[in-house]
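Note that one protein chain is taken out, while the other chains of the complex remain in position.
Entry: subunit A
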Amino acid sequence: MAAWLSSELARRAARRIAGELRRRGPGPWFPSSSTVPVLGPTAGYHRGFCSVRRFAGDTAAATATAEDSDNEFAAGELQQVVDFPGGKLSFVGEMNFVPESQRERIKCYRVLDDDGGIIYSSRFQEVSKELALKMYSSMVTLQIMDTIFYEAQRQGRISFYLTSNGEEAINIASAAALSADDIVLPQYREPGVLLWRGFTLQEFANQLFGNKMDYGKGRQMPIHYGSNRLNYFTVSSPIATQLPQAVGAAYSLKMDKKDACAITYFGDGGTSEGDFHAALNFAAVTEAPVIFFCRNNGWAISTPTTEQFRSDGIVTRGQAYGIRSIRVDGNDTLAVYSAVHAAREMAITEGRPILIEAMTYRVGHHSTSDDSTKYRLADEIEHWRTARDPVSRYRKWVQGNSWWCDAEETELRNSVRQEILQAIQVAERIPKHGLAELFTDVYDQVPSNLREQQRSLLDTINKHPSDYPTDVPV
């Protein structure tokens, strides 16, 4: 009897499910009871966020009713209210599992099409010719800077480098939408923001060579730039540690009631770190004026986003923390500019965090220590490097406005190239710091134990000069 019942239930369930499919299209499936097998795939089919799937009890009657009913919101819902810590909730008599993903992925904000034309329906923040050209030439400068510094590493002149190839629009356009008072906490693939703010090519080169003129005094790896003057926090290698720090910086701005926000950048991989979760949570709870800017470039070294998370990217997570979020085409200069402009406005006037997910592609290898052809197709890289290049796409728009021409392009590229090569030569020749700077800045003043260590070191060098390089000042 029991066996018959359960197979009868199975048949009825199958009919019901088939009926549903015909009527409503695919959706996530839920087990109607432990005796009825779960049927149908769950992946690839999405219902709306508030979809209601009936939980059919394991009686035949219940199954029959479920089969016949048209109305999603059936009589099972009483629309009564219950209160718990956190507020009042309506309750329903049926189990409704929120689907693991929405039917459609969250749409991407875009202004320019691939040919550099404005998409007809798009609304965006207008830019003046001057601003547009400054953005363009900065993007070109960043592109060339990356190429030449990368080559310099390959030639053994610097020990390490990583490029922002493919993310020039993100770098420059986001920086352009900020004010000089906004505090930037970068991950490491945002030198363009520093470039925009006025860091010179020479200053970049000095940091890469760790020479005496480096503001970091030669203490950090290449690309770990920092400038207090330009409100760009010194890059620190561990992933996502800057996120809660950004909340702290924003909090400080809020306490001072400044007309400024904090912005922090991170990649798709960084969102897996615990600091991402807690920073977003904190920012929402403390109502801190911070922009969380995620560069979703598809790869965390060799880990593609499909192995990084199962959510619809990063933008969906914002709501989980109570944060307003947007997804933008990260290779679209005008879209990035507009989004950051709007986000900044909201962050400051409303005192709230904003999450921006910029979709893009990491054209270069992760760094000079990586060869990405080992884990992705060369064709794919080439496609993004050429057909989807944000710089040429934006150039088409700028030239379309008759604001730029080929002659100016050639001239710009040549002069930037010369300037960078010159900067490298100069930086290479500037001496490095002496050993005296090994022990300073650990604390505000050099304590006795470090002075002791310094004395001991000098003593050893003096006793065995042949064991130490002669060109390093003490």
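As a convention for this text, contacts are C-beta pairs under 8 Å (C-beta built on N, C-alpha and C of every residue); 3 or more make two chains touch, one makes a residue touch a chain; residues count from 1.
The criterion applied here is as follows: contacts and distances are computed from a predicted model.
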Task: The complex's invisible chain, by UniProt name, from "DNA polymerase delta subunit 2", "pyruvate dehydrogenase (acetyl-transferring)", "Septin 4a" or "Creatine kinase S-type, mitochondrial" - done: "pyruvate dehydrogenase (acetyl-transferring)"
Open item on the list: I'm checking contacts with the chain that's been left out. Which of A:Glu411, A:Asp441 or A:Asp459 qualifies?
Closed with: A:Asp441
Task: Of A:Arg219, A:Arg324 or A:Arg417, the one touching the omitted chain in the full complex - done: A:Arg219
Open item on the list: Using the document's definition of touch, tell me which of A:Val82, A:Met255, A:Ala378 or A:Ala407 contacts the absent chain.
Closed with: A:Met255
- [ ] Could I get the residues of subunit A that touch the absent chain, sorted low to high?
- [x] 183, 185, 214-217, 219-220, 224, 226-228, 233-234, 236-238, 241-255, 262, 274-275, 277-279, 281-282, 285-286, 440-445, 447-449
